[in-house]
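Here the structure is laid out as structure tokens; the discussion comes afterwards.
Every protein chain but one is kept in place in this view of the complex.
Right after this comes chain A.
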Amino acid sequence: MTGVENPVGTPPTTSAPARGDGARRVGVVVRRLVLSPAVLSVAGALALTTIVMIAVGVDPSLAYPALVRGALMDGNLEYTLAAYVPTLGMAVAFAIPLRAGEFNLGGDGQLSLGGIVAAALALHAGGSYVVPLVGAALAGALVAGLSAPLRTRLGIPAIVSTLLLSAPAVSLASYLARFPLAEPGTGLAQTPLLPESARLPAFGSSSYVTIALPLVAALTALWLYADARTVPGYEIRALGANREFARYGGVRVDRMAAVTLAAGGAFAGLVGGLIVLGPPYRFVDGALTAPGYTFTAIAAVLLAAGRPPAIPAAVALLTILQAGGQGMEREAGVPSQLTQIVQGLIIVIVSVAAVVRSRWTGRQA
């Protein structure tokens, strides 16, 4: 989490104006926090999961510690971190256009193309990891950016076009990995090992945690700052809140929407590059999409419920659940699928809470 306070323009549910008249005010803030959709949904999901555990005869007092150990201790932390970085990146890739009211569901395609472009540049252009990463970001921006003219010229919503463009983009990356860029002689759907010079340096002692971690963290912080404290960030929020209001206020709405889509795509492409340039230092077909970073990220953004500063924490929660699920399976004999059920429950509760809330405030107005 960064130290950014509640950004201007988001509902003040978590703002803490704890100056002045003391206890009562704090009480109100605490109540709002406890009743916020994110807290409610996590608590509700955990309660339901506990009931399921008891019902199938698993002792929750064994399962939960196993989950935490599986994610954070016994040397598992580095794997959890290695999953956290791409998920956070993909969360930002989804969140940037979402602030402008556009849904980017094409993360997998942008991610894959970014990855294969990074691999191609690393193999054939030589040099350090900088050029491959820039190329990866551009590739992602290009795929996502395609959805902007489709929307403004043809009226196809971005939520549809990004999703539809994703599959061909994944397939194109897969084709490139299997044929033109394939490792000769092995018959495996993967590129050769990338040259040492292009590999991402490790960050700390583990080779699984590369400089991708500080890089993604810094870019996320930069975006959070831009969202809350810059004029373009303000215009994007206004666009998402009410498109006609933004147009009325002189925002070039079509261009701004295109910029956010391309920026989201660039983030996704960059993540693809970061994965490929990290261990095992090659593009392996399917390795980018199989872990499901894209949709875990979307779930995390939805869980953050319109509060960007909460996204890193939401990503952390879901990553820990997933990584810890393996440990829980080993130690407590709980199928790791249970954590996916928890994740699903969280999203359902978030959605229901959001609908109930808007109905309720709608009735008041």
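Note that in this section a contact is a pair of C-beta atoms (placed from the backbone, for glycine too) under 8 Å apart; a residue touches a chain by one contact, two chains touch by 3 or more; residues count from 1.
By our rule, contacts and distances are computed from a predicted model.
The protein name that UniProt records for the chain not on display, among "RNA polymerase, sigma-24 subunit, ECF subfamily", "NADH-quinone oxidoreductase subunit F", "Simple sugar transport system ATP-binding protein" or "GerA spore germination protein", is "Simple sugar transport system ATP-binding protein". Although one chain is not drawn, the whole complex shows that of A:129, A:234 or A:283 it is A:234 that touches it. On the side of chain A, the interface with the absent chain consists of residues 8-9, 11-12, 15, 228-235, 237-238, 241-242, 244-250, 252, 363-365, using the contact rule stated above.
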